[in-house]
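To keep things clear, I will list the structure first and then write my remarks on it.
Removed: one protein chain of the complex. Kept in place: all other protein chains.
Lettered A and B in written order, each chain numbered from 1.
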Amino acid sequence: MKRFLDLADFERDEVLSLLELARRLEKQPEPRALAGRILGLVFFNPSLRTLASFQAAMARLGGNSFVITPGAGSWQVETRPGVVMDGAAAEHVREGIPALAAYCDALGIRAFAAGKDLASDLAETAFNAMASLIDKPLINLESAVNHPCQALADWKTLDDLAVPRAGRFVLSWAYHPRALPLAVPAAALHMAALRGMEVIVLRPQGFALPDAIMERARRAAAASGGSLRETAEREDALAGAEVLYVKEWGATECYGDSEADARLRSRLTGWCVRDDWFTIASSECRLMHCLPVRRNTAIADAVLDGARSVVQREAYNRLPVQMAVLHRMLKP
Amino acid sequence: MKRFLDLADFERDEVLSLLELARRLEKQPEPRALAGRILGLVFFNPSLRTLASFQAAMARLGGNSFVITPGAGSWQVETRPGVVMDGAAAEHVREGIPALAAYCDALGIRAFAAGKDLASDLAETAFNAMASLIDKPLINLESAVNHPCQALADWKTLDDLAVPRAGRFVLSWAYHPRALPLAVPAAALHMAALRGMEVIVLRPQGFALPDAIMERARRAAAASGGSLRETAEREDALAGAEVLYVKEWGATECYGDSEADARLRSRLTGWCVRDDWFTIASSECRLMHCLPVRRNTAIADAVLDGARSVVQREAYNRLPVQMAVLHRMLKP
Partner (left out) sequence: MKRFLDLADFERDEVLSLLELARRLEKQPEPRALAGRILGLVFFNPSLRTLASFQAAMARLGGNSFVITPGAGSWQVETRPGVVMDGAAAEHVREGIPALAAYCDALGIRAFAAGKDLASDLAETAFNAMASLIDKPLINLESAVNHPCQALADWKTLDDLAVPRAGRFVLSWAYHPRALPLAVPAAALHMAALRGMEVIVLRPQGFALPDAIMERARRAAAASGGSLRETAEREDALAGAEVLYVKEWGATECYGDSEADARLRSRLTGWCVRDDWFTIASSECRLMHCLPVRRNTAIADAVLDGARSVVQREAYNRLPVQMAVLHRMLKP
């Protein structure tokens, strides 16, 4: 496996095999598997779980890692092609990324959505521009519209908890003070579809996921025996749900227009997940969220601290699934 | 040993045993003792010695570490319970700390005093709230009113220099442009008391250490054959002193009121330790300070650069004592 950029790049069986490897590494540690190997981590955006879990994953397998944060300790980096660099950025990704790739055996890059032009973000313009510069193994640490490591950890979480393959998986929008990227909802959607679940996207008017993301997930669902639909009605979505996967994202109707987005979301503070959301769900219904989450804004304390919440298991699972990715990618 | 949060949690013999282990590891390195083990380090506040010495300590024992700095590379983190998170913080410690604990074998946390409410800081409200979230081995990298790693390093320094157990240990306030926390004075006080020394706190009016800190140290002194008193008179304190331990801290009389504190300290710029402070001390009298220190503000160049100063030995001793803590905590 040379690149881990998108769960959609893999067949269902390949994902299952990665998850099996993750479980094996949980039970049978391989503390020298990646001895001498180096992972470079580049963060254009903040990180807590991704940074710590990737450094830990390399260490657990006997390897090492380094961290570069452009603009904080390292140079501010330009990503646009062809620009006359007379502003704040001292370095261009065209120089910086290949140089970093030269110092490691695999590179991980985090680069959030620019959030201005939906077509450009859907095309992963910035991430792909960097990916095209290097031939080294590469891991997507969250790009404009993808977060495959989170999706893989979430899949393992569903398996760990024996959530039925055909169970109802509701991906619900939640309130946040401002527009957040589509990366996690897109990745979670695709994951649940590829797992073969009955996937329902619950979101207010104006926040429908882009057609390209929905279409791709629909194809994955069809191939895996699952299904996908969307609704704005909570009761319609949550009846019998096995999983409520909560995420905040920006209005797609007015993508890149922060004022229009603010107007739309100002009426939606009621989309803070509370206990009563689960009344008609399965008695076993789990609450999932990739974290970080704003308490009492997106999800109420009582829900996050309640028995339904499996957000800590999702966070923990970042470690074994990333160990599996690194093992498959770098084990000699 | 599951937690290293406060020197007062340990019997005198347990501390002596840790110091013996530190000396053994100095002489007989164990470069594979913690192979495969991971230490997570979370810094809510700046660090130089603590950061470097803990990373070095793990490396010297064959282990690894990662560093998370909320608000700088990682998300800004909320610590208050029950709050509606619609401000700058994207993550709550209730999610962040357990997630980080999941990626390591022991977690270290630095969280300075809020400096607003003395009772809350004395109760270690913020640190204890985080500690209560996890079951992993935990190390206090400096909390509101404690710094046990510094205290243990200082004890070893006193032993290294053969400072008599019953010698006079003067903890003196020194000038600083603004109020600093009580963590180091409280920890140094307790350490010297538990070691069995004749401890004297020398401080101006308004800067007495809180009763709870004094009382606890007085009990430790009594149990160890030492003593504890306080004074505002330099001559009273320093006569025959074996150690002058210098530290800056905020006015406890008006804790949390920065204007009142500023008025009080504005008259105290003379509390910059100079050579003439040592006139009536023991000829062997040592100068100690935990660092960082403001030269010619808290301590004059001539003193810091003179033969009495053992601040570098204190700094160096962070490494072996922390190796001992980690070894006892994590060695299989």
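Following the convention adopted for this analysis, a contact is a pair of C-beta atoms (placed from the backbone, for glycine too) under 8 Å apart; a residue touches a chain by one contact, two chains touch by 3 or more.
Please read these numbers as outputs of a predicted model, since none were measured by experiment.
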Exercise. Which of these touches the unseen chain: B:16, B:56 or B:134?
Worked result: B:56
Seminar exercise, completed: Contact with the hidden chain, among B:293, B:310 or B:329, goes to B:293
Exercise. Which of A:29, A:98, A:164 or A:177 sits in contact with the chain that's absent?
Worked result: A:98
Exercise. Which parts of subunit B are in contact with the chain that was left out?
Worked result: 29, 31, 43, 46-49, 51-53, 55-56, 59-60, 62, 64, 69, 72, 177, 291-297, 301, 304-305, 311-312, 315-316, 318-319
For this session: Against the chain that's been left off, what residues of subunit A make contact? List them.
Result: 35-36, 38, 40, 64, 66, 68, 70, 72-75, 78, 82-86, 89-92, 94-96, 98-100, 102-104
